[in-house]
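Starting off with a structure, shown below.
Heads up, one of the protein chains got dropped from this complex, but the rest are sitting where they should.
And now, chain A:
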Amino acid sequence: MNSQAPVMNDQHAPAVGQPYTRNNQACHDLSIRVRDLNLWYGKNQALNNLNIDLFQKNVTALIGPSGCGKSTFLRCLNRMNDLIPSVRTEGLVEMDGRDVNAPKMDEVALRRRVGMVFQKPNPFPKSIYENVAYAPRMHDLVSRKAEQDELVEKALRSAGLWNEVKDKLQEPGTSLSGGQQQRLCIARAIAVQPDVILMDEPTSALDPISTATIEDLMDKLKEEFTIITVTHNMQQAARVADYTAFFHLGEIIEYNDTKVMFSTPAKKKTEDYISGRYG
């Protein structure tokens, strides 16, 4: 493994609570720390002893063949797996010094800080305005109408959608095109001012132009948010991600700086996958 590699599921990670350093300088702020994470669907183990550190204000891509557990892992980070009755999770997922799986952790509070964008655009069947304004109002982030208008505009601007929809905010969100709907979902997620945004194959249902728009957007959003994205598309990972984790059969095979990973993969399996030999 490359010596510059900041991370990983091995001896390079500093002790819990210690900063990551490069040349003795703190170089990364930890966002989410995962230790010995195991997950079962009924009796089938889907995630196997995962260890990974995810960094703030970066884009981390999770790649791997279908069924390798990357989406399942993503859903562990905001406990969306709780919605599936047969799922059992063990291990540590730590954010801001707190175990998100602890009984005391309120999953609503967690999801307020860890937003999510889904594979298929799923705006609420309400107006464009209401799609964005709903969650902040629910979380009491805004009190006055003017504040709410301001927040909606800000979120839509950050999602690069404002100019396209500013004249039709009262139209239904579902009337937009697929790519616009997905950006509306991003605006909805960032409207509650989360720390982390999880994206589950956000562009797999979109055309190439919309995909490029979303990729540009991810690049901008990482100035403010930690972005963790699942993708099937290795070129996309290479384009947008600062770090990439390669999943295979429920394990993290390799996790590294994207450039390093795509130029000199440390593991044979990774090399085979990114050169298209399987997957």
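Keep this in mind: contacts are C-beta pairs under 8 Å (C-beta built on N, C-alpha and C of every residue); 3 or more make two chains touch, one makes a residue touch a chain; residues count from 1.
Everything below uses one rule, namely that contacts and distances are computed from a predicted model.
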Assign the chain not included in the display its UniProt protein name, restricting the answer to "3-hydroxy-3-methylglutaryl CoA synthase", "Phosphate transport system permease protein PstA", "Fe-S cluster assembly protein SufD" or "Cytochrome bd-I ubiquinol oxidase subunit CydA". "Phosphate transport system permease protein PstA"
Hey, which of A:189, A:206 or A:274 is the one touching the hidden chain? A:189
Residue of A:139, A:239 or A:267 touching the missing chain in the full complex: A:139
Tell me, which residues in chain A touch the chain that this view leaves out? 78, 80, 83, 85, 108-109, 111-112, 115-118, 120, 122-125, 134-135, 138-139, 185, 188-189, 192
